[in-house]
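Only one protein chain is missing; all other protein chains are in place.
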Amino acid sequence: MFYRENGQFKASYVEDQQILGIRQDRWFIFGLIAFALFAVPYLASDYMFRAVLIPFLIVSLAAIGLNLLVGYCGQISLGHAAFMGIGAYAAYNLVVRFPQLNFILVLVLAGLIAALVGILFGLPSLQIKGLYLGVATLAAQFFIDWVFARVKWFTNYSPSGSVSTAPIEMFGFKFDTPTERYLLVLVVVIVFALMAKNLVRGHIGRSWMAMRDMDVAAEVIGIRPMYAKLSAFAVSAFYAGVAGAMWGFVHLGSWEPAAFSVNFSLNLLFMIIIGGMGSILGSFIGAAFIVLLPITLNQILPVLGGLVGMNFGTALASHMEFMIFGALIIFFLIVEPLGIARLWAIGKEKLRLWPFPH
Amino acid sequence: MAARKNGPVIALGVVLAAGLAAPLLTGSAPGFYLEVLIGGLMAGVLYSLVALGFVLIFKASGVFNFAQGAMVLFAALALARLAEWLPGWIGIPAGFPALALAFVLATGIMIVLAWVVERVVLRPLVAQDPVALLMATLGVTFFLDGFGQTIWGSDVYKIDLGISKEPTMILQSMFEGGILVSKEDLVATVIATLLVLMLALFFQKTATGRALRAVADDHQAAQSIGIPLNRIWVIVWAVAGFVALVAGMVWGSKLGVQFSLAQLALKALPVVILGGFTSIPGAIIGGLVIGVGEKMAEVFLGPPLVKMWDLAGGGIENWFAYVLALLFLMVRPEGLFGEKHIDRV
Partner (left out) sequence: MRQRNIGDVILDVRNISLAFGGVKALQSISFDVREHEVRAIIGPNGAGKSSMLNCINGVYHPQEGEIVYKGEVRRDMDTHHAAESGIARTFQNLALFKGMSVLDNIMTGRNLKMKTGILAQALHFGPARAEELREREFCEHVIDFLEIQPYRKTPVGRLPYGLQKRVDLGRALAAQPQVLLLDEPMAGMNVEEKQDMCRFVLDINDEFGTTIVLIEHDMGVVMDISDRVVVLDYGKKIGDGTPDEVRNDPEVIRAYLGAGH
């Protein structure tokens, strides 16, 4: 049918190595980006921007970061929201202390600071693996939570412990309306997602995957575990830091230390399990899923309750959310450990061969 | 081999060192100091109880059961709510009889839960890598948290063991003002000790216990001599569920049954890191070390820290256990009593 690659020959390695090898895929993704950039701003409501699109994009970026570490490098982190917290507080302090800094620069610096902390807490990964590392990252989570809750300097001595951000201004332009903020986030996310894709298809990404799949063989072939693991921690925390800074400045506006709690970390983990470990696309899918599920449940449950004549409160919706997350995680781990992204890839492969089964 | 001999010595050393240093540093009265120590030990007993569940499951199935905390919450909720509902349902007198029956029923529920977990989660994921299994138990955690609160409710509930909340004064003759010890903590310690003794008997003296130990040593070898692995898993998850029930009962009676129980149970993670994933004595000693360390840090280390850096309050017990475990990992990844692994190529 229309999804065929007949006649698309690759005459050079450059062509063979592009990210989207099939012309139809290219059109689809370019179309999607163009739609998000030019059509969505006119179509979506303010609520849509604030409650769905902006949080979706930002957590996608954080999920990409976590996926680089867990899905690509195979190092588990149960404390990634803490790195988002680092980014958010770093950005807050940068803006408070150097108000003239350009916001993009603030984002990058916040990411770099998060990366440094990421390297620090990645150090245990050189000695320990798997479950042990999970606990080490939990230590990072709780320690960082505590630091932001207790050390007054980080919140600029705010009496309540919560912080609020200044409006975002760049090159004399103020990002006030949800649409403008959405576009800002969208551009940042597209750029960083592309860079993530570039990283994982290059030699650094291969060294991460090699560590993940068979660490002894990777070492024997000359990949330094220290460099591979710490670079994964650094890049991953950088992404989380940038996402955290945007989460604080663009999405929340003001926040308390609890905004980056261990539950947020676990949610990030669920995004990549459901969306797809080791897939950039999967990070987006998982993020969409986790952002949309509670909203949908909150909309649907009262209606369902009305049908059966019962009053389903918001408490039930949040309990249902827990149950559905839990059940889905188990479902995906058993049925398709590589998540929705893998199902998507299988579907595409089938489509390429359609109508033949093989 | 050396590990087995050194382990307890190191653990004891840590406790003693922390213990000896604290009063010297702070110049506090020995009575108060002992009070903190005992308080820490009692809290440690509770950690040990949860850690025990972890270790049992890890030994038998190689699964790092993140859901142990959720199981504690679930069991405690079941116990508290059944004890509340049963008098209305079947006219059993409220108070101890209702609680006893609720305990029996809750045990049954935990056994059913173990069976379901084995069927739905473990069996399909057998031989997956440990991180996938860890994540699956994260799924179980979320499911149980949501499910438990849906059927049992999500308020704070009480479990009344009939112990007075009044603390007792002991050793009044030795220290000025004596030492305050909560009766609940004493009962908790007695219950925990009984539970450990029961488990020890179960493992050493029964055929099922021997089979469990065989499986813990070598899955394949155990299977090849005809030990049914699946049934062993159900049993061990059921035992862990029972341990969770006891922990939930003791903890719930002390703090009230509420969602934060599940979070508190996360503290068992550093405990098993300290004690080693495969060692039951490790879980117990690890729990005590963490309990004491945490209390000591909070009482003696917290205030100076707050003063020195002008912090907005203490609360270092939120991370102390984890950071202690992390530091410990760097020095001794296999834990106090764990076994060292050699990678084969």
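In this document, chain identifiers A and B correspond to the written order of the chains, with residue numbering beginning at 1 in each.
We adopt the following convention: a residue touches a chain if its C-beta (ideal position, glycine included) is under 8 Å from a C-beta of that chain, and two chains touch if they have at least 3 such contacts.
Given the structure is predicted, the values throughout are model-derived calculations rather than measurements.
Screening A:E180, A:E219 or A:E256 for touch with the missing chain picks out A:E219. Checked against the full complex, the candidates A:L133, A:V235 or A:V291 give a single residue touching the omitted chain, namely A:V235. Residues 13-14, 17, 195-196, 198-199, 202-207, 209-210, 212-214, 216-224, 231, 235, 278 of chain A touch the missing chain (whole complex, contact as defined above).
In the analysis below, only the chains that are shown with their structure count from here on.
Distance between chain A and chain B, defined via averaged C-alpha coordinates, is recorded as 33 Å. Remark: chain B residues 64, 120-121, 124-125, 128-132, 134-136, 138-147, 149-150, 154, 266, 269-270, 273, 277, 306, 309-316, 318-319, 322-323, 325-326, 329-330, 333, 343, 345 touch chain A in the complex.
For chain A in complex with chain B, the touching residues are 74, 76, 124, 127-128, 130-132, 134-136, 138-139, 142-143, 145-146, 149-152, 161, 216, 262, 266, 269-270, 273, 315-316, 318-330, 333-334, 337.
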